[in-house]
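Excluded from the complex is one protein chain; the other protein chains are retained at their positions.
Up next is subunit A:
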Amino acid sequence: MVIITLVFCQVPMGDIRQSLLPRDVLSAAKELLYHLDIYICNLVQSGRQPPQVDAKTLELVEEFILHAPKDRNTPGRRMSALQELQLLEIMCSCFQEQSRDTVRQLMFSALFSLQGNQADESRMALLGKLVSMAVAVGRNPILECAATWLQRTHRVYCVRLAQVLVDDYCSMVPGSVPTLQNIHGASPRFCCQFITAVTTLYDLTSEELTPPLELLQMIVSWIQDDPRLVLITFLNTPLSGSQPISSLDITPLGGLMRWCVKAPLAYRREKKQALTNGSAENEQEAGPLLSALHLSVLQVFMLLPNILNEKGLFGRLALLQLESLAALTSDLSRLLDQADKHTHTSSADTQALSQLTLDRLAQALQVAMANGALLCSREDLRAICSRLPHNNLLQLVLSGPVMYYNNIHTPPLAFSPHAAHSPIASHPTHPAHTPHTPLATHPSSHPQYPGQPFITGMPFPFRPSH
């Protein structure tokens, strides 16, 4: 066996082509997979660093597995759907049976990392089916590989993969949401990346880009069960600073925050359309879900200081980007403008929803800043939020501690260290539970809690001059 593989190792993969050509589509693909497996094993064993699959092999994959037309004259062979299913099945077991993680990753990337050529389309299609199938039959290794893939790939393609899964499990096949829900247990990394991709995809700008209720429910339940889920990628990734350009955010926090903030407006719009259809259940169900989600997001923010401190990144790594925030606020101001215009007799309902949106924004900003997720000055924030309508809470957040702590050189915003460990238990009057009332416990607006302990000696994120 060893001899054979050694011998094979010397044979370039390119020579296999002649033997593959006469085969039928499926067996050629099978054989190539087999050879690929052996080839990669050898590659890993050879210890060459970094292990690199050569271009010839990638071409073979494109020709015999993805069936990209090699040139214009010969029409590419196509597999029937049944053959494709067989191939997927074989792939599933292939990844399942491969015990070495490195080999799996290499193989996965040999098959599915995008090459920027015309094979990418079929690559994406096959990947979508493979992942979907892996979700259904619980092939965790594949999901792990896919999680890595999601980290390395341009966000446009990541979003497409997420879209396939959402389509398959949330809309096409009724009653299959539980299957997708299982991925939380199967591969938290994949789950986290999936959430990031989904929040990137559904930016609530239009009806199509509003997440389906099932998806929302699923995500909320995931995060409620385990708020650290959203940080898993962040936690597991060595911060080499070599994030591929335009890949997904490292956490879904920004996207989730966007959901929470924009949702009241977005779902109201949907409700308006739904009213003509005679069902307004979406909004009623989505409301509490989003409240819960908002709470969870805030909780996750509050988890951050410890983690960042552990990694020594507090104040140095911004998990929320100021640019995306700027996009969010400008979007928001446009939406609110529209809402005002559309409802001339701006009903109390509309007003309340707008205020809720702004409240959530203010809360999120405040908590994010306080916990080091957002690194910017209040001036920056004011610039970003300048076009938003008036909101008391937001006003407070924007004016910040300057009003009250003008001369005090202590950080105005901080939570007791124990709060990070059990945030819900220690904050009985947390705003998320009563979103319509201003934050009663907001330290900056309530000087009657002067005894609240602050962490001293901590870098003050919004006061770099200090």
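Simple rule for what comes next: a contact is a pair of C-beta atoms (placed from the backbone, for glycine too) under 8 Å apart; a residue touches a chain by one contact, two chains touch by 3 or more; residues count from 1.
One rule holds in what follows: contacts and distances are computed from a predicted model.
> Out of "DDB1- and CUL4-associated factor 13", "Putative integrator complex subunit 5", "Ras-related protein Rab-20" or "Signal recognition particle receptor subunit alpha homolog", which one is the UniProt protein name for the chain not included here?
"Putative integrator complex subunit 5"
> Who touches the missing chain here, A:A55, A:M172 or A:A352?
A:M172
> For subunit A, which residues reach the chain that was dropped from this view?
Per the touch rule, subunit A residues meeting the hidden chain are 80-82, 84-86, 88-89, 92, 129-130, 132-133, 136-138, 167-169, 171-176, 178-179, 182.
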